[in-house]
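For this depiction, one protein chain was excluded, whereas all remaining protein chains were kept in their positions.
Chains: A, B and C, in written order; residue numbering restarts at 1 for each.
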């Protein structure tokens, strides 16, 4: 069956360090599957990689229209990779709309693979194009490979018993085969995947496998390409067992793991919202781990149910995005006041208001730290990549349980839907932090603090420990108090407890020179791009360093000393400068430079590199 | 009827500059009426003054208990007064609970007037006192005047047809008469007030007037006091017509005036909450001014109804306190995104969560500036005193209408319930800022900006201008857009528009030396106390200045230059340092010193003075 | 503006409609545009207010004033709009998630207040826009993304909910019957007060044909009854089935024995009785007007009080406002 032994032996084979490829087509064209298969196969051949799907904002926009375009970008590399890549090297465009929407991102001199079968006049009209971009000269400067995929698939499947319509649905596997040839990937993994996927529909297995093979063969036979490429396996990847994982998936698993490590039942209260809904959906499938998911009537009920769960002795959790966060402020205050553990997940999207639900932004930072009535401090940590989401979900659980506090876990659209290979942690890497419940009345006080500043947790059901709590100010015994000194003291204690979290986290490492002119500070999902950008700039000989903040509130210890070693600290962030504001207010004596980007799109590596260059040349 | 001509001529009459007096008794004792009458009379004799009632947290705690104590403090003076005073010079205690709760505040050497008629064993028990403080030596250092007010009133009213119980309800007027004697006030204003108040119950008029007169006479006759006092009329008060006004009352009037000046109908959506409810209640009584009040089902509905009103062409308003503010964040974002005028009033109280609803705090500042998802800027202004509330409510309306933006108007418990004489503005002082509506389609775009950065306002009902708006990102035409450049541009425009407000406000004045070692920065209700404290410190020869911020976001122009003239800027505030944080993040190069107070109580003048001394002696 | 007759097209906005091909929302939109042309509506007098959801995109497609607000709060915005300008013809579009999940309370309160707005709830028993989680109207056992083993939450019956909130007009129609929609829109429009219409709507992507047993075209005649005020309760392809009351209950009978439908009785119990028929195997799903009573309209009373206050105290002037209370002079 396979002919992948010596792929395209006649044509020149060129080695590449890394490639960025984007598949784009109509929502119905199966681009997500194509992308995922390419990813999977590339992982198996040993590349490092990162991916980013780009779903249309509409559920199903009319076929062939620009809003209906669905995309999937991946970068695969023979070295460590931190982002899905800036500009694609190759754009696969299944129709004119896909071409029109994506062409502006393609690298100069990049390859366009266009399915000419879908470039009829009617197709151009649906894409609101007056002329055919394949012929009007607008693609000058790119290498355009035209393939009538529709016809080729029809030919390849002429013997198949499938209907014409169903045959055409195999187009994406033909396309995938073609790209496998171009980048010298084996067909077997996808062949196997098809066999399993459609195991009850042999005619579908057959047709899709045939299409895949036909696409692969076409590279060679039709001499569409002047040559093809190889991206050797990455050699700097740590050894271990890997799987590919998306950000929200990893985050959900981290929440289950975190609760397990705390020896608590995870109870999620959530209300669907893009791009957080998949956390609720993932957790709903973990029932055999004892996970309870409550799909609440709104975001307020969701967090209140989670607080109720924590009150009852579980680990309460809630997941949402910006508009939902805005609704949870009052209840967060109650969790702060009653000092119950709680994990609040915010998958940020572009605001203000409903904003651009499918676009990325980091603009909920200030809301997370300050968006509540009263002096109401709460730890905030931020996820930098899909795999980081697993680790930080556990970290959020740890802080919540050890400090009896609500914790905000920030992620964003970019991380949530992005994917990367995950080196599976061994069980020894996961340190338990079991919660303890008090059951003896002797010496117990509801708000008596331990060395961390944390209060004891009593589980209702425990005889002799009956107590009442609430959101009114209270004294150490838990009784309502309006005594002025008590309020000052309790306010201080709540503040101090959150500050104490800093003592439980490491000072972040500086990568690159330990002192110098410029330090780039990243937080959340800018982390990967900053890494890539700084590495590039360093390779170009620039004296620049980087640091990444995982814990954004309280700030880790030692930052002041580190910042003191640099003349300037640049903070790229996808908002109007929110982290810069936090830094200035905490350490006004350092020179922070804000580098905001508010387009709803992640930074490009080149933007980081250019900024570094311009700052260092001043 | 009156004998006030030569009050207590036999006893020495001493002149005082100012006096602080606190009336304290059971909720049912009528202390608020007593205090208000004293205030009214003092205003009429020409004193300047400021008052602060102190209501119990409970609606009606059991009689005689500590939680049931109701208090009213006022400062009256022959000079300009900025606060109700630190420690009272005189404490009138109608029962042991009132004494126990308030004695700690009394000035050293101050006078206690105690109603011994209520110091029976049962009364002491209700107040949870084991010994009688009048006899156990605990009042050493104070001048204690014991009067059995119960018996004296009974005697004075022996001829009255009232029941014994009703006679006893005249106790507060007896007490008031006594204090009138001590401070040489005329009885007429209160006599007249009683005559009007009970005009249909002549026996009540008679009894209360008799009690008042008897109390007044008692000062003389019984030689309870070694002398009495006079506080001459203030001579530094601007001429004009005055009335006494409470903060929330003034604020409500300001909202009506602001809407009138904008030529718009005021529509308030509100949900009751302490200490903001009286704004809703005041506005509900202004129906003949065209005010619509919607008592909504919750704070979210309240703000949404207000936004709906603005959408329909009225001036939408909403009033609440901290927990309610926390709920409004999402809707505020919509108002920012759709750029509709809106006034959001937050009467701050002590948090976090339900906190201490009847106690004061300024801890909603950061929530007001930052508590929303996305980059969602909004002007914030803060009221410093009861009369200032009128002016700033108008200012909030002006900004909202001229800049098509929601505006947050911050006040607090201290201002809301405090009162002071208000020099009534003339109509010429109130400058109109009429709103204009667009009705011509030519050249119109929904988000086309004028010189201020503000967009045009179209009233539904206008033919030919039909348009759709919402919370999704949109372009200048108002059409939904996810274009990256458009989002950057609109985000910038929203940001810039709010910054532009700074150009419409004056740079605040520095009082005292224009440069030096120390500048005290006040915002909101710390203003009065800082004024008083700085004046005191200046009088003591300290080189210290002060500045007050009315507009807390955006900051007024010129501050940077002003701050540059001082070595340090001290920021006293009733929170954990929120304004200090804002200042540092905006102008990190100045030396801001935070002076937080979080006891649920306002600063004392002495605390300001002491802090100044300690900083300047360093 | 002259009141030239407008056509359906005049109510189509210039925005591209972006629902999934085949979505029931298209039919509702078309029916509404047609109805607006027929009733002789003025675009400038009309405001469509919505929350968030596929259904809530509706206002963008009507060439009238429109406000796409935030999730669940449309009734609150509409209350503010009507209290400001009762002349505006305000229509709310909401979904089963927008209106009954996050927005249930605002829906309840506008119903009890009886604000003069028309509410269209597109009930597809699913959250469409967030890609297919079960909703508060999904039956127990619904297997969707967030309920892989089936939902365990008992659903609301939207019309019963509206009746419990003492709604003054409650009706039900379906996206596949343009005539019935038009008739129901007209009945709601004629009502003075809050009119609530549940529209059963097909979400072809996430909950395709959920109504195939009841209001789908092939079975509709036999599985539903159109309740028309003052008419006999008769249904069936051959108009041969009837309903009648028996004690606390409603029961099937022959067409001859059928009772007469009255949605305007003092008590709302009959409305609830019929609205709960779906639960009952032998009985048809009710469509049509379930409840219709006259009650005071909120914004009318609000404005009446203002008029009364003005009549009594005179129109308040800025000067009177400031120069009020007990005053004194300092010279």
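Everything below uses one rule, namely that contacts are C-beta pairs under 8 Å (C-beta built on N, C-alpha and C of every residue); 3 or more make two chains touch, one makes a residue touch a chain.
Note that the structure is predicted; figures quoted are calculated from it, not measured.
Enquirer: When the whole complex is taken into account, which chains on show are touched by the absent chain?
Expert: A, B, C
Enquirer: Of the residues listed, A:198, A:289, A:433 or A:457, which one is in contact with the missing chain?
Expert: Residue touching the chain left out of view: A:289.
Enquirer: If the hidden chain were put back, which of A:113, A:176 or A:309 would touch it?
Expert: Candidates A:113, A:176 or A:309; residue touching the omitted chain: A:309.
Enquirer: Which of B:293, B:373 or B:413 touches the chain that is not shown?
Expert: Of the listed residues, the one touching the omitted chain is B:293.
Enquirer: List the chain C residues touching the unshown chain?
Expert: Residue positions of chain C that touch the missing chain: 102-105, 108-109, 112-114, 136, 140, 149-150, 152-157, 160-166, 245, 247-250, 262, 265-270, 272-273, 276-277, 279-280, 295-296, 298, 301-302, 305, 308-309.
Enquirer: By the contact criterion defined above, which parts of chain A meet the unshown chain? Give residue numbers in ascending order.
Expert: Within chain A, the residues touching the omitted chain are 40, 43-44, 46, 237-245, 253, 256-257, 260-261, 265, 267, 269, 286-292, 294, 296-298, 300-302, 304-314, 316, 330-331, 333-334, 338, 423-425, 427, 430, 460-472, 479-480.
Enquirer: Kindly note down the residues of chain B that lie in touch with the hidden chain.
Expert: Interface with the chain not displayed, on the chain B side: 58-63, 65, 67, 271-274, 277, 280-281, 284-285, 287, 293, 295, 297-299, 323, 353-354.
Here is the rule we use: only the chains that are shown with their structure count from here on.
Enquirer: Averaged over CA atoms, how far is the centre of chain A from the centre of chain C? Could you give it in whole Å?
Expert: 40
Enquirer: Suppose each chain is reduced to the average of its Cα coordinates; what separation in Å results between chain A and chain B?
Expert: Comparing mean C-alpha positions, chain B is 48 Å from chain A.
Enquirer: How big is the gap, in whole Å, between where the Cα atoms of chain B centre and where those of chain C centre?
Expert: Going by mean C-alpha positions, chain B sits 45 Å from chain C.
Enquirer: Pull out every residue in chain B that's touching 2 or more other chains.
Expert: 300, 330, 333-334, 470-472
Enquirer: So which bits of chain C are touching at least two other chains?
Expert: 70, in rising order.
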